[in-house]
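Reviewing the structure listed below.
The complex appears here minus one protein chain, its other protein chains still in place.
Up next is chain A:
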Amino acid sequence: MPSEPTLGGLLHSQGVSRRAFLKFCSTTASLMALPAGIAPAMAEALASARRPSVIWLSFQECTGCTEALTRSHAPTIENLLFNFVSLDYHHTLQAAAGDAAERALEEAMHANKGKYLVLVDGSIPLMEYCSTVAGHSNKESLEHVCADAAAVINIGTCSAYGGIPMAKPNPTNAVATGDIIKDKPIVNVPGCPPMPLAITGVIAQYLTMGKLPELDHLGRPVAFFGENIHDRCYRRPFYDRGEFAETFDDEGARKGWCLYKLGCKAPIAYNACAHVKWNNGVSFPIQSGHGCIGCSEPRFWDMGGVYDSVAKGNFGDGAKLGAAAIAGAAAGASAAYLARRKKTEIAEGAHGDE
């Protein structure tokens, strides 16, 4: 079908060699903990795959997820693979606008009924007037588009768990996709932004094996979110030795010591940042000198200050503790005073009887 070229053909036309393509398949297969022999089969399946229809819905988001994916490092096979899904609807990337864009959405849904993937970035406001597209609230759009979808992939923490828009005080009453869509398979690829390889890895596995990857208890692909960043961090030995940067410009920081005391959330964050890294494997936040903010975790923005370590309590100031001390002291002193007075009264009574 000339109008629907295969992925392999398109990659070839873009100058991607088979060697590079196989390398991508091997990397993806190993990252997703698929059997070692799956890479050639994956390459075969991907090369002959028709472009799956993808509808990308953008709700309360900052477009950072799209930016991360498209501008991560160009040209990449992840990027090209992303380009060669049939991206039928995406506010930022599509050429069409207005009614034409909405018609493209309806046509893609109709033509690929039950087979298309819905990629969602951004949270959904339950105060529906807060965010609308083409006269429809985000909630209406989500329910309408997901009705005939094969699966939903949440791109970024906002759609996966509510993210920044849901952070206190959550002025739009934002929720995650999974709070609204209950009857479709959902994969969460959280992050602020998520790792491009995690996005393409999920799509690649879906195209290759016809099924979605194994997920953890938060709906994330275990292959990318199964490991604790702290455990994979190259600064971990400094943590074990008790060598910590105290500020961002002290000797410890210059020596690359652990950033735990500067608020690094790696001990409670699960993501592939520490071993896959960003920008073609160049670095990741901790390597660049800033602690992990735990962006792939639900409600990460409300889990204490960015620069407060995970050991600290997350309950504001100690005003109530001071009040408790005063109240306790007052109660204790009053009780003792009353007891003494009673004792005196009894003693005086006894003397009086004499």
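What we mean here is this: contacts are C-beta pairs under 8 Å (C-beta built on N, C-alpha and C of every residue); 3 or more make two chains touch, one makes a residue touch a chain; residues count from 1.
Operating definition for what follows: contacts and distances are computed from a predicted model.
Think of the chain that is not pictured: of "(2Fe-2S)-binding protein", "Nitrate reductase", "Acetyl-coenzyme A carboxylase carboxyl transferase subunit beta" or "Branched-chain amino acid ABC transporter permease LivH", UniProt labels it "Nitrate reductase". Annotation for chain A: contacts to the undisplayed chain at residues 228, 230-231, 239-242, 244, 260-261, 267-268, 298-299, 302-304, 308-315, 318, 320-321, 324-329, 331-333, 335-337, 339-340.
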